[in-house]
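A short worksheet on the structure shown next.
For this depiction, one protein chain was excluded, whereas all remaining protein chains were kept in their positions.
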Amino acid sequence: MSEKVYGLMAEFDSPAAILHAAEKVRDAGYRRWDAFTPFPIHGMDKVMKLGNSLVGWVALGGGVFMFLQIAGLIWFTNAFDYPIIVGGKPMFSVPMTFVPSYIMLIMGGAVGALIGMLGLNQLPRLHHPLLDQKRFALVSRDKFILLIGAQDEKFCATETKTFLESLGGTHVEIVEDKD
Amino acid sequence: MIFPKWTNSLPLVLLVGAALAGGGVAAGVTIYLTPKYTRAGYQPVQPVPFSHKIHAGQLGVDCRYCHNGVEKSWFSNLPGASTCMNCHSTVLKDDSRLAIVRESATNNTPVPWVQVHIVPDYVYFNHSVHVTRGISCVSCHGRVDQMTEVREVKSMSMSFCLDCHRDPASQIRPVDKVTNLGWTWSTNGVEAEHLQTVEGKKLVEHMRVESLQSCSACHR
Amino acid sequence: MADSALNLEELKRLAPPVELQRAPVVEGNKGLGWLTDKLSVFAEGKTPRWWWILFIPAAFAATVIFPTCLFYQVFTGVGVWGNNHPVMWGLDIVNFIWWVGVAHAGTLISALLFLTKQHWRTTIGRMAEAMTVFSVMMAGLYPAIHVGRAWFDWFMFPVPNSNGLWPQFRSPLMWDVFAVNTYLVVSSLFFFMGMIPDFAVLRDRATTRIRKTIFTFLAMGWTGSARQWHNYEKAYVVLCGLCTLLVFTVSSIVGLDFCTAQIAGWHATIFPLYFVIGAVFCGFGMMLVILIPLRKWCGLENIITMSHMDKVAKLALVSGLIIDYIYLMEFFIAWYSGDPYERWVFGHRLFGHTYMVLGWMLIGINVCVTQLLWFKKVRSNLLWLFIIGLLINCGMWSERFVIVVGSLYQDFLPANWGKYMPTIWDIGLYIGTLGAFFMLYLLFVKFLPMIAISEVKGVMPEADPHHPLGGAKKGDHQ
Partner (left out) sequence: MKKIFNYAPAPTTGRRYWRSLDDLADTAEFKEWLHREFPVGASQMEDGQSRRNFLKIMSASFAFAGLAMGGAGCRRPEEKLEPFGQQPDNYTFGDAQYFATAMPTRTGAIPLVVKSYEGRPVKIEGNSLYPGSNGSTDRYAQASILDLYDPDRARHFKHDGKQVSREEALGFLASLSEKFSGNLGEGLAFLAESSTSPSRARLQGIIANKFPKSKWFTYDAIDSSIHQRAATQAFGQPVKPVFNFDKAKVVLSLDADFLGGEDDAHNHIRKYAASRKAGDGMSRLYAVESLFTLTGAGADHRLRVAASLIGEIAAAISATISHSAVTVPAGVSAEWIAECAKDLMANRRKAMVVVGQRQPLEVHLLAQQINMSLGAFTGPITLLPAVASAAADLNELLAGDGLIKTWIIVGGNPAYNLPANFVQRLAPSKGSELIRLGYYEDETSDNSNWSASSSLWNFPATHYLESWGDATTSDGILVPVQPLTQPLFGGLTELEFLARLAGSAETSAHDIVRTTFGGSDEAWKKTLFSGFVEGSAAAAVSLPAHLTLSMPKISATAPSANSLEVIFYRDAKVDDGRCSNNGWMQELPDPITKMTWDNAVLISRKTARELGVANGDIVEISLNGKKVSGPIWTQPGMADYSLGLALGYGRERAGRVGTGVGFNAYKIFSGKYIETGATITKTGATYVLACTQHHWSMEGRPAVREANLEEFLKEPDFAQEKFHGVEPPIVQSLYPNPLDEAKKTALHQWGMTVDLNACVGCGTCVVACQSENNIPIVGKDQVLRGREMHWMRIDRYFTSDPKRKNNKSIFDPRADENQTDENQQFAEWIDDVQAVNQPMLCQMCESAPCESVCPVNATVHDQEGLNVMAYNRCIGTRYCSNNCPYKVRRFNFLDYNKRPLTELKGTMYSTTLTHKTDGEWDLKRWWNDPNSGMRSEDEWDLIKLSKNPDVTVRMRGVMEKCTYCTQRIEHAKISQKVKAGGTDKVCLSEGAGTVPKTACQQACPAGAIVFGDVSDPNSSVSKLKLLPQNYSVLGELLTKPRTTYLARIRNPNPAMPDYHDPFSTEEYDHASLTKGNS
């Protein structure tokens, strides 16, 4: 059974409650735990010590890559591979290059941001043990759930359950990882 | 649970699959849908089994004996049957393979040759300006003197034309060697290649070869 | 929230004086659960009659009129339209700019106002984004099909080919290709990403297997974990930033199509700004047109409050005033430049007998009618707002007509001058795109969360852990 246990989840009623509970969980030395909320809770990332998200860097990378790519493409196509005299204008210049490169920077950044977000969140993930939990569906409504993973070193089904209940969590349940 | 666990790997599989499929399609299009593939190699069956290999290769008949308009016109004409009959009225004069030609010469009915090399109608390729200015038949038509039946060996696409127009020195040769398809600057392959570049450059300069890349050169 | 009444008492004590309070985003002090039910009910409930009444004509226009006009044009030639020599661009480009313009307000509301932390945007952001995505689709269609040989559109993309030819990047039209495609892609991504948590809501509420399957798939496994929210918020900020850039870029590039040209009336450096503001203005008009009926019919009065309408109206007023300033500058510069061609064109916008009706329509609506929005009475009267919204769309349409056609029909050499009248095929295609837009929008309203559920929750007082309604106790500061 223990192999199939994914973790223990406890339900809270308000943002403040789960925030306090999270602090306590963190202070108790748990490391593999997470909070599930209907909306981002202000201060939760500090509590979880998440630091700065990498998404911004991925987006920047994507943007810069596209910018250089398009500028290079324009140089290659219009000035190198087949330079043709057009309107008495130079084969390659900043004004003609900047606009498309810049707009593609935005494209690269946006795609980078989405891919970064999905990648860092390991989405899409259609199967998740929590989704089997009946009460977990309330997370998207108005409940706040805290989950301590079974793989945490300090995890112990009974002790952790008590601990969670002591934090004010209701409906503390074991989450099973079924196929 | 609607989606079983294995579906979690689905996105990755799909992603990799799409990348592979996309690459495959792109490669396929590049290889199979460009004139390099679709045109080169075209070898229709001709009404008369005329062999360039025998006539141009073994017998050494100059290209211009039959294609006599090539130096004057944009079009390299096909000879009339009467030209064939200049020799074939004595050589192989009763050969059944030549029946159509003989009939053409007597009745003036044309021989329905199938066109092998073709460029779109909006391309105004001109034979005369190429062959009189040191571009050999072989540059576009390949070693016709070694072909039993003519086939298209080059893609005849616009980028094929551009390749040479960007670097005429790679193809140009002395004007009198134009119809000598096997001719090279040297019998040594490496040296020939080197000489082609060096001598070609000199010829291009000497003859003021324009080798235009502007639209008006071919499209009117 | 069972104890909301209790907290309410407390809240009243803690709250700043009334005159300093911000208007609440959602009225009536409803709880999160109520909000979830309320916001999901339309996507889950029975289809009301008004939806069908709107949907059937829209679908007819989109599936019958639209393809008919499209195929007739593509198979016969641009000649079926009224375009001529010298007015080579007519309704095709007018409508293109108009649709791009409509798109802009959506991005502005959802992205720029997010960056400036305007919480009230959350309730109408999704609707605005949907408007953006669908109108960019309509806009993108026009450049693709207005060309003489639409089947060769791929020439405009840098596809390696056996001709060895490439697109020509000095052309603002090439920039357009990139800009419109980028706009479509980025705004769709933004639209989609914003909906992921809401798909999760619908997934969790789904009662039928088919809904469950679809929304599980769309939610992509969203659980709402803090880690997901963490990356998600970052990505959202980045996308908002980029979308804000797009607000200023896409219409600027459309403006570059004109201001890089030689034609008097086009050749003005003010155009990028002009087009951006014009686009935003037009988009706010469209927002009013869409929000007012939806709010009523979907019973969203508590969520899209009068304060929302007031703010949209104020933004329309601001952008309208900037537009008015630009009109003034345009005419001033035309006079001040001393360029006879410029003077001719601008003089004829208002006094040339051929198109003066449109010129005055532009002034009458964009300059005069807009001023009505100064009045609180007008801003709080939904009927007025709706009519003004419609008028703004007409006014901006006529502005685009005046710019495109009005500058072309009388250019440098009088011998070239001509006149432009759209044909039924021009108008049919416009009706077709309108139909397609509204059809898509109605489908969106019916099947997708039309209000960003998790975002609205996020700006509720209950969502703030330091707020009494969010569970914080007095003096409980972290």
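In order of appearance the chains are A, B and C, and numbering begins at 1 in each one.
Just so we're on the same page, a contact is a pair of C-beta atoms (placed from the backbone, for glycine too) under 8 Å apart; a residue touches a chain by one contact, two chains touch by 3 or more.
Predicted, not measured: the structure shown is a model, and the values here were computed from it.
Counted over the whole complex, the shown chains touched by the missing one are A, B, C. Touch with the chain that is not drawn comes from one residue among C:Leu173, C:Ile427 or C:Leu443, which is C:Leu173. Within the complete assembly, B:Arg151 is the residue of B:Lys5, B:Arg64, B:His88 or B:Arg151 that touches the hidden chain. The omitted chain makes contact with just one of the residues C:Gly45, C:Gly77 or C:Gly299: C:Gly77. What chain C contributes to its contact with the hidden chain is residues 71-72, 75-80, 82-89, 143, 146-150, 152-153, 155-156, 163, 165-168, 170-174, 177, 257, 260-263, 338, 340, 343-344, 347-348, 350-354, 356, 408, 410-419.
Mapped onto chain B, the footprint of the missing chain covers residues 41-45, 69, 71-75, 77-83, 104-115, 118, 120-122, 124, 126, 128-129, 132-134, 149, 151, 174-175, 206-208, 210, 212, 214-217, 219-220. In the full complex, chain A makes contact with the omitted chain through residues 83-91, 93.
FYI, only the chains that are shown with their structure count from here on.
If the chains shown are joined wherever they touch, the resulting network links each chain directly to all the rest. Ranking all chains by how far their C-alpha centres lie from the centre of chain C, first place goes to B. The mean-CA centres of chain B and chain C are about 56 angstrom from one another, to the nearest whole unit. Our note on geometry: chain A versus chain B, Cα centroid distance of 59 Å, whole angstroms.
Residue positions of chain A touching 2 or more other chains, listed in rising order: 82, 84, 124-127, 131.
The set of chain C residues touching two or more other chains comprises 164-165, 216-217, 221. Interface residues of chain C facing chain B in the complex, by the touch rule stated above, are 160-165, 209, 212-213, 216-217, 221. Interface residues of chain B, counted against chain C in their complex, comprise 2-3, 8, 30, 34-36, 155, 157-160, 162.
Only residues 1-8, 10-11, 162, 213-214 of chain B touch chain A when the two sit together in their complex.
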